[in-house]
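With one protein chain held back, the other chains of the complex are shown just where they sit.
Chain lettering (A, B, C and D) follows the sequence in which the chains are written, and residue indices restart at 1 in each chain.
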Amino acid sequence: MISVHHYLLLSAILFCIGIFGVLTRKNAIVIFMCIEVMLNSVNLTFIALSRHVGNMDGQIFVFFVMTVAAAEAAVGLALIIAFFKNKESVDVDDFNMLKW
Amino acid sequence: MYSNLWLIPFFPLLGSIINGLVGKRIKSEKVIGGFATLLVFFSFLVACQNFFRLLGDNVKTHEIVIFSWMSVGKLQVDWGFLLDPLSAVMILVVTGVGTLIHLYSIGYMHGEEGYYRFFSYMNLFAFAMLMLVLGSNALVMFIGWEGVGLCSYLLIGYYIEKQSAGDAAKKAFVVNRIGDFGFLCGLFVLYWTLGSKGVWTFNFVEIAENAHLLETGGLVVTVVTLCFFLGACGKSAQIPLFTWLPDAMEGPTPVSALIHAATMVTAGVYMIGRMNILFAMAPSTMLTIAIVGAATAFFAATIGLAQNDIKRVLAYSTVSQLGYMFLAMGVGAFSAGIFHLMTHAFFKACLFLGSGSVIHGLHHAYHHAHLHDDPQDMRNMGGLRKKMPITFITFLVSTIAISGIPLFSGFFSKDEILWWSFGSTRGHWLLWLLGALAAAMTAFYMFRLVFMTFFGEQKTDARAKDHIPESPLTITIPLMVLGLLAVIGGYIGVPAILGGANHFHHFLDPVFGKSLHLFHIEAHGTHATEYTLMAVSVAVAVIGIFVAWVMYIKNPELPAKFVTKFAGAHKIVFNKWYIDELYDFLFVNPCKKIGTFFWRGFDVKVVDGIVNGVAWVTRGIGSGLKYTQSGYLHNYAVAMVVGVVMIVGFYVFG
Amino acid sequence: MADYLLSLIIFFPLLGMLFVLFIPRDNDGLLKGFTLVVSLVTFVISLPLAFDNIFATSGGMHYREFYEWINIGDYFQMNYNLGVDGISLWLVMLTTFIMPVTVLSTWKSVQKNTKGFMALLLLLETAMLGAFVALDLFLFYIFWELMLIPMYFLIGIWGGKNRIYAAVKFFIFTAVGSLLMLVAIIFLYYFAVESGVQISGFGVHDFYKLDLPYNAQYWLFLAFAFSFAIKVPMFPVHTWLPDAHTEAPTAGSVILAAVMLKMGTYGYVRFAMPLFPDALQTFIPYLAGLSVIGIVYGSLVAMMQEDVKKLVAYSSVAHLGFVMLGVFAMNQQGMAGGIIQMVNHGISTGALFLIVGFIYERRHTRLISEFGGLAHKMPIFATIFLIVTFSSVGLPGTNGFVGEFLALVGAFESNLRWFAVVATSGVIFAAVYMLWMYQRVMLGKVTNPANENLKDLSLREIAVMVPLLLFVFWIGVYPNTFLDKMNPAIEQLLNQMNNKQVAVVEVYQPVVAKLIEIK
Amino acid sequence: MDANLVQEAIQNVNLQAIMPSLVLCVFGMALLLVSVFTPRGKTSHVAWLSVVALVITGFVTLTAWNNPQAGFAGSVVLDNFATFFSMICIIAAALTILMSDEYLKREGYPVGEYYPLILFTTAGAMWMASGTDLMTIFLGLEVLSVSLYVLAGFFRRQTRSNEAGLKYFFLGAFSTGFLLYGVALLYGVTGTTKVAGIAEFVKTMPDLTSNLMFLAGAGLLITGFLFKVAAAPFHMWTPDVYQGAPTPITAFMSAGPKAAAFAAFMRVTIVSFDSIQTELVTVFWVLAVLTMTVGNFIALTQKDVKRMLAYSSISHAGYALIGMVAWNEVGWSGIMFYLLVYTFMNIGAFAVLVLVGKKGEDNLTLDGLAGMGYKRPLMGVALCIFLFSLMGMPPTAGFAAKFYVFAGAIKAGYIWLAIIGVMNSAVSLYYYLRVMVCMYFKDPQEDFSWVTMNAATTISIVIALAGVLLLGVLPGPFMEMAMLAVF
Partner (left out) sequence: MEAILFYLTALVAIVSAIFVIKCRNPINSALNLVSTFICLAVLYIMLECPFMAAIQIMVYAGAIMVLVIFVIMLLNLGSIGKSSNSRGMAAGGVLAALMLLLTNAFLRRGDVSGTGGEVTSELIKSYGHTELIGKAMFTDFLLPFEIASILLLVAIVGAVIISKRDV
């Protein structure tokens, strides 16, 4: 029998993979995708818990998380493009003009 | 009845202020000098009036309070004056001699720059000295005590352009301050000890009345008196604080006469006399005083033997004579000490003024001949007795007086001291021996001085030798008056053994009698002993004079031989036993080194080092931490995850 | 009038400052003149205090002003709480008196940016006066810290070569101490609240009534004492002083020496000591020891200085050692000596800084070696300098003696006898460094050709000094004018401290435990 | 459809509860339209209109004082707490807009949409402050963040600004992940996302501290807020973003959004997590110390004033966190008062920087400011007052604010924390003083001839100055308001 814990564990694994990706990848877009993985794992948690708890709040939350993801995607990608226009790069190591 | 007492110090103060403020505008030296002299003379008149009133009065102690000075809780200090025989004698001496010396200065200081300044200072000094002797409590006395120090500072440094004058002035003040330190400490301890027994006072009368509250010979009274004695040492140039006095001769000669011979330097003696009851209660202190006094008398006399500067000889002689006074105080011969103080004031003032007259004359001559020789060096003098007869006579009279030749004032006072030091319950024959030796040396160097100056060949530069005048009247009148006093001044205190009534002793009895009586201080011995001693002292004086005569008149080449033979001893004596150098080595230089170390080493390196170090470390940490902010997104993200792991980890495992 | 006299005195300079801001900046004369008038008027306004005999008869606070200022129910409350007693009276008077003198001294020396200078001076005056009369700890703290701001700029803008270092050091050094005090103040307040004592705001008189347990007192006293010690400054936290003094412009040095250093000593008298009498007993030997070290140390270091101003600065360390020793004697004489010595130091050292300013204006150097023989060229100056020197040395008849004497008598009366003996030796050192300095600067021949054409003091400069000299002698000859009015206040203070020492209450222990418990 | 469903939905609606944000959004959308028809470079009227919008919103908000409005099935409540924070955000936004217009023109980005974005940001901040459902708070946070990503990267041709935007975006999104995960876990334990619901649930649970999921959820949630608050070690975006973003936006970010983040943070922790306060407070203690220390120490070494102020902003977050550690009314209201004060003083300081900056703002270094106090005396004085306030010197507001939070900590017995706090302020003195050292104690190198005063910026400086002095001298009423605003 698949319990809620299975789902939670799966989402935890995905969450950590997402973190790992954010911490290691240099390509801004890939990092962005890794964040999406994290958000998705949260979504999975929400839905699993929502079903487990037995109310809809979690699922509504997922709905909004998706909205947010979309909004962030739009703005984030726009920012990446703007940066690319200036520096011809999407490598996050290239934005370290501001430091110290 | 004695309510005009305050006028005595007030007149000179007024003179000082007026001369100080407007003197610069007054062109006439006569007006300035005359005014200053007149004011001191007024004081003298008032002093005389009070003195005679006191003579006729049955009550011998009068305290006059002007107004309250400090009042804080149980501490009540008044501006108050005390008139008793002791202060009466002192005010007479101070104002009398003061008037004469003021008068003398009018002529002597003629043409000096800052003439008004000089008289302002002199008046101020008279004021301070009168405060010292009249003060009814230790604090008013201390005002005078420090005030005379201040004036001494000002007057020694009168020639402001002279480096040595400045040094000497500073030295005088600082050494005096060391004494003041002792004085203050003693005062505080006394105040607190008496206070803890219920008597919070600085008043002399009250101190004397309540002295029985202290334990006789106890620690407290010993400490207190020793502290006071330290103060007295500073002011009166006793070992170990005598070094300033010879240097003080940098001041104008009237200053040396007034301050450094007649009045200020005797303040220590006066103070001991004032507090005699306390000293009487502390035999060990008395012994210390006697030893120090005798040692000083002896020691300073040795130095006096070899000096060539006329004023320096006199200065060491002063130190030596002061030693006698302390010896007197130390052996309980209080009235003898004061007596010697008075006679010494007469003849030493006369001597100084005489030397001043000589210097004045030589200076005049050199000036006339455009020479720059030292007018104070005795080796440039000689044979002046013809040129300056009045000066010579008064000088000679005073020299005889100081040498202790009978019938002159010095004889009576000195002899009484020597007798007491031998025969007093607190005396010792060794003290007497030292005193007698010093007396011999005194006679020697004083006559050496007279011979070198007034007798023999005139060694002054040929160009100047014919231009040495006798001094003007303003100078010679004081000389004559003082010379006279040096002769007759002793007769008020002719001891009983010589058929006198010793009026002086009796007059002072209300002040000293009690302590002498209470603590059984008296000189005892047979008349034979007393006569013998007297004879011995006269004999040694005569021997001294004779030796001087042999060496400086008979065989003028003898001193040089002597010097070569005892080169080492002479060098030591000539250089004043290297005391100044010793003090430099022991105190002055270490202080400077410590000061520099504290400043450069402790303040700058340690304290500021810590302060700046903290700042530096803080900035350093900042600079280090700054590099965590690397600009790389990954690092930031890592930091965040670390934070999350820590927080969540704390919750999960903590 | 009396109801709001103190406010008027405090805020009149501030009002003046606002007007100063509207004076055109290039009108130098008007700026200075106006500031002088403002400071003089402030002095005149404050005169009724000095003549009020009530201080001689009653030791409590007079001219009270009390308004609610911040009141947040049970949480906290601060009041505008002013008052003056015989102790603060003379410090207020000193401040209002020194101010016109200071302004007058800037006539020639301040040319750059006069407007700012004058505005800051007036702001400073408000802050200093406020700190002396504030009876609410919070209010006191505000004025206390406010003082730093104008002083910081005075040093930093108009100062000497090394001014930036000095200004920043001054600011941070003093602020560090006061920040700790802030913590202590808040703690004290909550302690009072928690222990259920009826208090109104941070009123210091309410805190006096508090029976603090010893362990709380211990730390609170340390915090207060540290803060005040820096301001005094006591050894070894004195090193900001020489720097600040040396670099500050004359007016700044004068105010710093004359008034601001008194904040520290005043703080001890008004706050640190009466609030924590039990802890005080523990610390007195140490503090007295530091004071005495300060006396000897300051003197020795002063002796070796090459810069006149630095010398005077170090002499301040020594002088304030006497003040502190007197205060710690905890008896009437010592306290009175300490307080009158505060005033004395204000006058004498203020005058010394003015004097240094005079020669600095003429020669633009303060190195002792640059001078020599000035007495010849400037006789009036020499006389005034001499008088001030001796006042600083503590010659009887001048103010310095009265203060030192009373302080030492007090110390001898208390159980600080041995400290007092060492302190008394300060009289020797004082003579040494002051006279040596005087000799090197004023006496001897003029060796430096630059000194040949020095002008003697102008009438204005004499006018600056004369009032100070007047007080030198006034306090020296008839200090009762001042003592009479401070005695009742001191008596009351001592009674209060001594009575408090009896009553140590254990009942508040749990509260402390709760508050002190380190979390 | 069910009729009663519609009924229920309508009953839930209480426009009063969202009136301020509603007004702002309406204005924002209207202004978006207006700016479409605005010719290039002529954006002043948009700016003024948005100020008007904010003023109106301010009044609307104030009507809710002492008149709490709840609505939307408990997902939002406009209580005193929300009102107070909304006012902070409104003030911040208004001051920011006032200083922006000339600045944008100078820097060559006169874009009308800028102002509506700020209005939306403010609305988002209000939702954060008034949200009682984690969902509302989250969405408010996102509205706020997304607009700020845009605003931070607003100067799109400037690499610095790009970089600021991107860094903010990535780290913001990353932290959102944690926050959401936290919410999810909390939801799993309690079955609700309502703040009050969680609190309710918590009361029924016997042993909460053994429920690791709850603790971890709380921890992750807090992490998300701490990121916005810029507490160490989640502060690292702050200096870079603050430095790279347009100056008015930096000013805004450091005040408004920070206040909003604190609002949400406080509401969630205080209401929901009261029962685990011991655990929370320990963490806050460490974080507060860390934040203050890191901020202050690194600020010591900065040469760029803007970046220095960014670090100082971190340290101020640390001071404010002290109020959380205190965990009592004084501490909480202290935070609120602190943020109000901080809004005035920090925005004021930035406003002066906006004025004295050259195009491109290369001169906003310490050396660049040399002699500024003489060349521009009034601005110099203003900046000094702001800096003194940031230092916490009386009688400026900064002192009252610090006093307030320290009082809270001491009341709660955190003496050591208070001491560390004051020692940190002592460290901070140095770098603030250094600015003044440059302004006054050094000779001018620049002539500052390009500085032209303009009405709007001047007004914003004057308001900020008035705020700093008023709150410093008469802080009583405002402190009392903060006290009343705390639940």
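In this section, a contact is a pair of C-beta atoms (placed from the backbone, for glycine too) under 8 Å apart; a residue touches a chain by one contact, two chains touch by 3 or more.
Predicted model, so just to flag it, every value in this text is computed and none were measured.
The chain not shown here makes contact, within the complete complex, with A, B, D. Within the complete assembly, D:V76 is the residue of D:V34, D:V76, D:M253 or D:I420 that touches the hidden chain.
Contact with the chain that does not appear here is found for just one residue of D:V23, D:A53, D:C89 or D:A123, D:A123. Touching the missing chain, out of D:L185, D:A326 or D:M436, is residue D:L185. What chain B contributes to its contact with the hidden chain is residues 632, 634, 638, 641-642, 644-645, 648-649, 652-653.
Interface with the hidden chain, as seen from chain A, comprises residues 1-2, 4-10, 12-27, 29-30, 32-34, 36-37, 40, 43-44, 47-57, 59-60, 62-64, 66-75, 77-82, 84, 90-93. Those residues of chain D that touch the chain absent from the view are 5, 8-9, 12-13, 18, 25, 29, 32, 40, 71-73, 75-76, 109-111, 113-114, 116-117, 120, 123-124, 127, 133, 135-136, 139-140, 142-143, 146-147, 149-150, 153-154, 156, 165, 185, 188-191, 205, 210-216.
In this text, only the chains that are shown with their structure count from here on.
Rounded to whole angstrom units, the spacing between the C-alpha centres of chain A and chain D is 25. For chain C, residues touching at least two other chains, in rising order: 172. In chain B, the residues touching two or more other chains are 615, 626, 629, 631, 633, 637.
Those residues of chain D lying in contact with chain A across their complex are 135, 138-139, 142, 146, 149-150, 153, 156-160, 162-167, 169-170, 173-174, 176-177, 180-181, 183-185, 187-188, 191-193, 239-240, 243-244, 301, 307.
For chain D in complex with chain B, the touching residues are 167, 170-171, 174-175, 178, 212, 215-216, 218-220, 222-223, 226-227, 232-234, 236-237, 239-240, 279, 282-283, 294, 297-301, 427, 430. Looking at the complex, you find that chain B touches chain D at residues 615, 618-619, 621-623, 625-626, 628-629, 631, 633, 635-637, 639-640, 642-644, 647-648, 650-652, 654.
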